[in-house]
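Removed: one protein chain of the complex. Kept in place: all other protein chains.
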Amino acid sequence: MTPKTTKRPDGRANDELREMKAKTGIVKNADGSAMFSFGNTVAIAAVYGPRKLLPQHLQNPEKGKLRCYYDLASFSVTERKKPGPSRRSSEISFVTGKALEPVIRLDNYPNTVIDVYILVLQADASTRCAGINAAAMALANAGIPMDEMVTSVSIGKMGDIIVADLTKEEEDFTIEKNGKEEKAATDIPIAVLSRSKKISLLQLDGKCTKEDVKEAVQLAKKVSSKINQVQMEALKKVK
Amino acid sequence: METSELTKQRIEELLEKGKRLDDRGINDFRDLEIEFEISNKAEGSALVKLGDTQVIAGIKMGIMTPFGDSPDEGVLMVGAELSPLASDRFEMGPPQIESIELARIIDRGIRESHCIDMKKLCITPGEKVWCIYVDLYILNADGNLIDAGNLAAVAALNTAVFPKLDEENKILFGEFTKERFPMKSMPITVTSYKIDSKFLIDPVQQEEDCAKARVSVNMVFGEEEYIHAMQKAGVEALTEEQIVEVMEESSKQGRKLYNAVQAIVNKYNGSKK
Partner (left out) sequence: MDKKEKKNIEKDEEINVEEKTNPEEIEQDRKIVVPGEVIESGSDFLPGEGTRREGKEIVSMRFGLLDMNDKLIKVIPLSGAYVPRPGNVVIGHVYDMTFNGWLIDIASPFNSFLSAMEVGRFVNKNDLSETLNFRDIVVAKIKDIKSRGIDLTMRERGLKRLEGGMLIRINSAKVPRVIGKAGSMVSMLKQETGTNIIVGQNGIIWIGAEDVENELLAKKAIEFIANKPFIHGLTELVKKFLEDEKKKMKITIKPIGPTTEEN
């Protein structure tokens, strides 16, 4: 096997996450709220509920509903993002909900809804992952019964290395091939349940071997406990 | 939670005695805090906290063809979103009239006060001008979003910088100059809320729920003082005397607020030199 040659632009080790910061209780009106950041990526989440689900025909007498809304603030990205939902944000909202739902005891709350609102204030890649980390904290902060926490990180293949917590620069990594710049980064956002280490979100775009994906999942599982540590410490810091 | 009729009655009784739920006088603003650099991707950004009301304004720049009637002037766009993140009273979906009104009041204050020198936002007359987008996001709603939103917008505008341009005058996104916006003044909005027969300013949500009318007055304070935008809203009609009373008090309180914001902005800009 040839030695790996790619180096991360910010000098991080391959399994090293950016500095993480977290805080709860930032939206006073909400039942629970939190902020989570990976370096320059900052997401906030607010949880309302369980509350009555209206109109009534949407209600499910067997279990509650979890709704997630992910959005980028217009000024969170370099070129202004037009406010309001897009196809991208709708899909991320959807997969975020599915990443969180496995841990939530929705059968405790028939006919109700739990709403999770995620707003990215500053984006430097891995926004959906920061959003999921904030949302899991906000859900716990809102006193929602959960089997375990959800942690999320974006794993990337950059050149010939697999790295944790991609930045925008790394996402845009290219190599020169036959005199042409060619995209050489693959983004693999993964959510790992904190205790069972099961995977509740897995997306990939780019180009990978099966081995690469296996390695990525293993790396996500490995760094999950570090993320969970930050979530736990912030939750325990009760004002 | 909806404000109960019982609590509303108490708010009115208190007001009769010139008192409020939280010990403030009827013409006192809550404590003001402003944080900057909410996003390093924005040309400018500010988080304004008025008590538990928190509003973020973020500025992004774009380049566009000028409008035909003002070929050598930049363009301003103000948007506001009452996201359900900030209160269980707000709903998902297309912008409601409340958020449109909020954005329009703030837009008019900035536009009509000519606080931005729009001519200096011209790159090539008739071809290329700067467009300033001011987007407001409510983080937590506890009354008086108009005044808080305006403060966030002007604080962000007064601390924002231009992005860099390449040789073809295209924006190098993510790269900033140190050049600040051509700001000439800082318009301040003070909104008075009429509860029963009295007016108060900077209401908390419960007080706002009692109000039957409100009047926003947008002013610029300098050697001379001018009003640049007003908005009367609510179900009750007002007398001429009441409108005069509101203007007088807005002018008094607005000047104090202006001094406070100016000091915060100057301190921030000074630290960035």
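The first chain written gets the first letter, and so on, giving A and B; residue counts start at 1 in each chain.
Simple rule for what comes next: a residue touches a chain if its C-beta (ideal position, glycine included) is under 8 Å from a C-beta of that chain, and two chains touch if they have at least 3 such contacts.
Given the structure is predicted, the values throughout are model-derived calculations rather than measurements.
**Q** Quick one: say which of A:Pro85, A:Pro110, A:Gly159 or A:Gly206 touches the chain that got left out.
**A** Spelled out, the listed residue whose C-beta touches the missing chain is A:Pro110.
**Q** Can you list where chain A touches the absent chain?
**A** 31-32, 49-53, 61, 103, 105, 109-112, 140-149, 193-195, 228, 231-232, 235-236, 238-239
**Q** Write the list of chain B residues that the hidden chain touches.
**A** 1-2, 4-7, 9-10, 13-14, 19, 21, 23
As a convention for this text, only the chains that are shown with their structure count from here on.
**Q** Approximately how many whole Å separate the CA-defined centres of chain A and chain B?
**A** For chain A versus chain B, the centre distance works out to 32 Å.
**Q** Over in the complex, which chain A residues touch chain B? Could you list them?
**A** 26-30, 40, 42, 44, 46, 48, 51, 69, 71, 73-80, 83-84, 115, 117, 119, 121-123
**Q** If we count contacts the way the header does, which residues on chain B are in touch with chain A in the complex?
**A** Interface residues on chain B, with respect to chain A: 38-43, 45, 52, 56, 58-62, 79, 81, 83-88, 92, 94, 133, 135, 137, 139-142, 171, 173-174.
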